[in-house]
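Every protein chain of the complex appears in place save one, which is left out.
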Amino acid sequence: MNPVNYLYLAALLFTIGAAGVLIRRNAIVVFMCVELMLNACNLAFVTFSRMHGNLDGQIIAFFTMVVAAAEVVVGLAIIVSVFRARHSASVDDASLMKL
Amino acid sequence: MSFPLLTLTAAVPAAGAILTAAVPAARRTAAKWLALLVSLATLVLAAVVFVRFEPGGERYQLTESHAWIKDFGVRYELGVDGIGVALIALTALLIPFVILAGWHDADPLETKSSRWRPTQGFFALILMVEAMVILSFEATDVFLFYVLFEAMLIPMYFLIGGFGDRAHSGSDENAAAQRSYAAVKFLLYNLVGGLIMLAAVIGLYVVAGNFSLTEIAEARANGTLEMATNTERLLFLGFFFAFAVKAPLWPLHTWLPNAMGEATAPVAVLITAVVDKVGTFAMLRFCLGLFPEASKWATPAIIVLALISIVYGALLAVGQRDIKRLVAYASISHFGFIILGIFAMTTQGQSGATLYMVNHGISTAALMLVAGFLISRRGSRLIADYGGVQKVAPVLAGTFLIGGLATLSLPGLAPFVSEFLVLVGTYARYPVAGIIATTGIVLAALYVLVLYQRTMTGPVKEEVRELPDLRVRELAVVVPLIAVLIFLGVFPKPLTDVVNPAVQHTMSDVQQKDPQPTVPNVEAAQ
Partner (left out) sequence: MENLIALLVGAPLLGAAVLLCGGRRLDKSGHWLGTLLAAVSFVIGLALFADMLGRSADDRAMYQRLYTWIPVEGFQADIAFQLDQLSMTFVLLISGVGTLIHVYSIGYMEHDERRRRFFGYLNLFVAAMLLLVLADNYLLLYFGWEGVGLASYLLIGFWQHKPSAATAAKKAFIVNRVGDMGLSIAIMIMFTTFGTFTFGPVLASTGEASQGTLTAIGLMLLLAACGKSAQVPLQSWLGDAMEGPTPVSALIHAATMVTAGVYLIVRSADIFNAAPDAQLVVTIVGAVTLLFGAIVGCAKDDIKKALAGSTMSQIGYMILAAGLGPIGYVFAIMHLVTHGFFKAGLFLGAGSVMHGMNDEVDMRKYGGLRKYMPVTFVTFGLGYLAIIGFPGLSGFFSKDKIIEAAFAKGGTEGWILGAVTLLGAAITAYYMTRVMLMTFFGEKRWENDPDGNPPHPHESPKSMTIPMILLAVGSVAAGAYFEFAGFVEWLEPVTGFAHGHSPLSAATVTAATVAVMVIGVGLAYLQYGRRPVPVVAPRGSLLTRAARRDLLQDDFNHAVFVTGGTHVTRSLVYVDHTLVDGVVNGTAAAVGGLSGRLRKLQNGYARTYAVSMFGGTAVLIAATLLMRAV
């Protein structure tokens, strides 16, 4: 099967993720969409690794997973504490910088 | 390693500024005396520089050079030529009188508590300005000059905004608003100019690879550093714009009347007689020295602007109702003469322009400080509030008249020599410009004499009937200035001796020769 199709899929997933990040208000959903974007990148890395015949892409994909895991830990903790403080998980409510 | 004389001339007032600022709040008078002594010490050092400088020697003398920011080739490089020496002497000469004239300008108002500190700040800031101005006349590193050029805005900003003229019309809040408007306007104008200059400074580094004035000028002269015509012109414009704001040249002049009107008279003198001179000085040293071809290219436009400044400033001075704004517009007219002289590119014009910088400093100081004494007595800056002062305070009126006569360039007083040189130098190359500039002498007579007539002559107004004449401290300010004006008016040789070789160097920078007389061999007929 032509590996380019995987790239199309990755682009599609990335776009869905990005749209979610930009449009949705719920912090959890935004968070999940960020994960989706990260995994879309992972898919692209692995595909490139296959296409170029070396392992660099796969190694970076592992790195991404580790970073994503760390991010989930910190991010979820922040979301939970924000939710406790404001009783809302909407990103728009956390706009202290706004005048 | 020779003795760092030049650094010392700037370090002494800088250290003095810090010491003055550190004087305890209650010891106000001690701070004043300290500031005065420091300024006198600086004057002595400047005199040493003046004497040690050999007019016939190297172009830049008493040089010092240390690495400063190695990665960018920025050096702490000092050196003076004749023009710098003359202006250092002017600055060091004027500051003691500025301090003495402003002796009570920053005294606490009765409503303030005894912990009020700005008196110390006022004198510390003046010394700080002195240090920076002197150092900027000495800097031969473009970057160092730029830093000083911008840094001196900070103390000036506080001097204008923080210590306003107590003689104002309207409420205190209104006056404070006007003052901060003037200070912000001063700062913004000069910052914009400075930013454009910064771009040009960086551009120069990109082209030349270092910041040293002497090295770049040398490389340009012997052809190892080629600049594309457009690059040179853009860089020139960047530098010139900053200097034209500071000088100030029409139409970038509008900050000056506000700043001089709102500041106290000594600070106004500091602005127009000292700080603004950095602008015209830099035109001579940096614009002509680094970009000779572009200077020649821009000359016609600059001459037109200078002529507009001369006539326009003088006409506006005639129409002013406020004494200090009148002097400010008169200064704009005089700066027009200075810039005209610089860009006429003749020996007489440039010597005249350099002398003009010195003479204008002294004459404006004399006129403005006496005006300040007058204003502080009556509490008003409006010309219409005075009349008949001559009868009540003849010495004040007499010194005011001499200051005015110097401003209108009466022969026998120093400004005549410089103004005439500028006119002759301009006429030799651009006859029409010379004739237009000559109308300035009629207009100068108009604004000076109208001012004198309205304030000093006529029936004595009720409000000025009790005006005291000049006091000893005030006489100590005015008399030496007038003595210098007369001395340099009849015997300017000490100054021209120093200035002439520097002008020759500048003339060879721009590769210009004086126009020759059309009738040759006059000497033979003699």
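A and B label the chains in the order they appear, each numbered from 1.
Keep this in mind: a residue touches a chain if its C-beta (ideal position, glycine included) is under 8 Å from a C-beta of that chain, and two chains touch if they have at least 3 such contacts.
This one's a predicted model, so the numbers in the text were calculated from it and none came from an experiment.
Of the chains displayed, those contacted by the omitted chain across the entire assembly are A, B. Of B:347, B:380 or B:512, it is B:347 that touches the chain left out of the display. Only one of B:318, B:382 or B:476 touches the absent chain when the whole complex is considered: B:318.
Note that of A:32, A:68 or A:94, the residue touching the chain absent from this view is A:94.
Residues 18, 21-23, 25, 91-92, 94-99 are the ones on subunit A that touch the missing chain.
With the whole complex as reference, residues 188-189, 250-251, 253-254, 312, 315-316, 318-320, 347-348, 351-352, 388, 390-391, 398, 405, 410-412, 416-417, 420-421, 423-424, 427-428, 431, 434-435, 438-439, 441-442, 445-446, 449-450, 452-453, 456-460, 490-493, 496-497, 500, 503-504, 514-519, 521-523, 525-526 of subunit B touch the missing chain.
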